[in-house]
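Heads up: the structure comes next, in structure tokens.
Missing here is one protein chain; the remaining ones are kept as they sit in the complex.
Note that the chains take the letters A, B and C in the order they are written out, and that residue 1 is the start of every chain.
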Amino acid sequence: MTTTQLTLIQIDNYGPWTVTPEPRREMDLQTLQSRLFADIAQFIGSRGGYVFYTRFDNMIAVTNGIDRAAHATLQESVGNRYPVTISLGVDVAETPAAALDGATERLQDAGSAQDKSRTEVLAGTFLDPATTGSEPVHIAHFDVNDATGKYTDQLNEFDSFIHIERSYASLMEYMRTAHGGLSFFVGGDNIIAVCPELSTDAYQDALDHVESDVGVDLKVGIGRGQTAHEAGIAAKHALEDCRYEGTTVEFAQPSVPASDD
Amino acid sequence: MTTTQLTLIQIDNYGPWTVTPEPRREMDLQTLQSRLFADIAQFIGSRGGYVFYTRFDNMIAVTNGIDRAAHATLQESVGNRYPVTISLGVDVAETPAAALDGATERLQDAGSAQDKSRTEVLAGTFLDPATTGSEPVHIAHFDVNDATGKYTDQLNEFDSFIHIERSYASLMEYMRTAHGGLSFFVGGDNIIAVCPELSTDAYQDALDHVESDVGVDLKVGIGRGQTAHEAGIAAKHALEDCRYEGTTVEFAQPSVPASDD
Amino acid sequence: MTTTQLTLIQIDNYGPWTVTPEPRREMDLQTLQSRLFADIAQFIGSRGGYVFYTRFDNMIAVTNGIDRAAHATLQESVGNRYPVTISLGVDVAETPAAALDGATERLQDAGSAQDKSRTEVLAGTFLDPATTGSEPVHIAHFDVNDATGKYTDQLNEFDSFIHIERSYASLMEYMRTAHGGLSFFVGGDNIIAVCPELSTDAYQDALDHVESDVGVDLKVGIGRGQTAHEAGIAAKHALEDCRYEGTTVEFAQPSVPASDD
Partner (left out) sequence: MTTTQLTLIQIDNYGPWTVTPEPRREMDLQTLQSRLFADIAQFIGSRGGYVFYTRFDNMIAVTNGIDRAAHATLQESVGNRYPVTISLGVDVAETPAAALDGATERLQDAGSAQDKSRTEVLAGTFLDPATTGSEPVHIAHFDVNDATGKYTDQLNEFDSFIHIERSYASLMEYMRTAHGGLSFFVGGDNIIAVCPELSTDAYQDALDHVESDVGVDLKVGIGRGQTAHEAGIAAKHALEDCRYEGTTVEFAQPSVPASDD
């Protein structure tokens, strides 16, 4: 069974700030957003978590193993170094979608994302490590079969991107609806999903759905771990297995085989 | 008539690098990608251009007013500071899509994106400022009507994102197919499109298409300028006009009215 | 008694890299160096440590509370994101200078700083938290009395800097020789020193030395803590006490007073 701790990271009152006193230079906003994401990726990533940029003013992180004190340090550090502040909502559930429901409610309960007086909220429930199994996080790493050969080296970049984008839109809705899994485009032709426990058939059905829906062939490697990083690195190795063996769904082998097997 | 100079920025041989000698930490890759984008946004943005992260390993920039020497400096500087290098293809055309076709071909002609020996290509045609009119770049800035009230403050963040993502997928394909315009999601509920000359009706048709296709209500401000920044700032002001006046399509007023009008 | 864990961070074979295949743009080197320092400051700082840029190609960190696994993660992450790699030497001693002796020897024993084959060394002794007292780190935060009024608002910036620099050169040598303390200029008119246990008189003697040596008046706040951050924040508060009370040496009050006082 999976147990996922999710954190919603929301820039406080960001929309109004971007046009006050008048609209700010777009490339400065892009720089601010992407550097804030990068900083959070370093903070959370070096503690074993994953964060996804999503809409940039709202980011979603898998934070198993990262406690309230670390969240508070991140929030303080952002406030010290940026012209904006962040609020953090955290929750734990079996499925990622349910955890995000809870995390989002923590912030919504505190006020609107565009409420000037609602800043630097830190609210939520944190995982008790004693209550989870040894591999509570499941990460599935998808990519497109031969994206460079079929798209990047053949089409103009925007048309390549349209194909990748279509596959992402199709997969994100399918995984969300069918399984409560959350899928994120992470650049190139890569999609990373945080998932509940799913079978090989369930993953194959997802690939089949995308192929029949938008005509793009994906493959997927799945890993499990104590943290998103552990699960994610295992998923990447499993995806490499797909590449070498020409398969479409591979689960990572347990990293430490039982000694008596 | 529009005249758009587009630059395709491609990280050389990036896919293989991310898994050599074995898969690298995902959060380090995310950090690298988003910081590289931020650096390019500063370089190009401070010279009046716009760049969009697209797939991160391939980025698309509007570079009217930025010459070959500046492109070479950017390429050298990235090579000095990152573990990866970039190739740049540049072209000029009336429609953005045609310019990107040419820019992409410059790189494809030089070799595959995953060809180890094809690095730091700088190839293309640069705009001759003498040959363009005074406002060769058109930028349309779209956003979602009341996204905070309808989505951010109501749904969990992923479900909000699904609605935004749907509207983006619908708009990007429509503008590409109908007009050769290139649309980019830039965070929050914002989409920026680089467009050819289009009428109010053409923009309204785009909004109507997205509404009937995926049920999301957009509005749009359009600006024109010598550079993407000039056109984009004008577009942002026009979008503010939509907000204040409750309209859905607004063109920016000319910033300097002709003296004999 | 103090127990300081120091880490020497050395960019591997950096000098030769900066001129290969020919000298690189100085501003790119400055950017690389200062961003690497910033990243390390975030990594170490968010874990309670302090790092000082020193010569930039060699940085010195106070790392009480940061274990070998965290050092390994930092080293891996830098290697994933920069065109250079780092080696780390770590040691523990009562005085900071003795700890740095040990940390430096770990790297020197592994080869020259300009040995191409000596890369990503991680060697040293880490603190056993069980063996230290509750406040093993002592931080002294010095600044110049009325630097803005006397220098910044009166002299040209370089001549202001000369005065600050003189005070730093004088203090760094005095603290090193007299006490085995390590002092670092951290910008503005601020110097932070990692020190062994020292009396009020010892600090006053240091201030008197600098005044008679180079004619610059300093004051100092001293804090103690489990980590550099705890000690350093306490030192900053103590320095604020100097400001409000017009004194020159202040020790931080214990943050948690004994219950029977």
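Definition applied: a contact is a pair of C-beta atoms (placed from the backbone, for glycine too) under 8 Å apart; a residue touches a chain by one contact, two chains touch by 3 or more.
These figures come from a predicted structure and were not determined experimentally.
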Revision key, fill the gap. Given C:V78, C:L182 or C:V249, the correct residue touching the omitted chain is C:L182
**Study point:** Candidates C:G79, C:P136 or C:G232 - the one touching the absent chain
**Key:** C:G232
Point to revise | Touching residues on chain C - with respect to the absent chain | key: 8, 10, 14-15, 18-19, 22-23, 25-31, 33-35, 37-38, 41-42, 44-46, 49-51, 53-58, 60, 97, 100-101, 103-105, 108, 112-114, 148-149, 152-162, 164-166, 168-169, 172-173, 176, 182, 186-189, 192, 229, 232-233, 236-237, 240
Review point. Which positions on chain A touch the chain that was left off?
Key: 24-25, 28-29, 31-32, 35, 76-77, 80-83
Check your understanding: What chain B residues would touch the chain not displayed?
Key -> 39, 42-43, 45-46, 70, 73-74, 77
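One rule holds for everything that comes next: only the chains that are shown with their structure count from here on.
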Check your understanding: Taking every chain's C-alpha mean, which one sits closest to the mean of all protein C-alpha atoms?
Key -> A
Check your understanding: When chain A meets its copy chain B, do both sides use mostly the same residue numbers (more than half shared) or mostly different ones?
Key -> same
Check your understanding: Just curious, how far off is chain C from chain B if you go by their C-alpha centres, in Å?
Key -> 43
Point to revise | Gap in Å, rounded to a whole number, between the CA centres of chain B and chain A | key: 24
Point to revise | Residues of chain C whose C-beta touches two or more other chains | key: 77
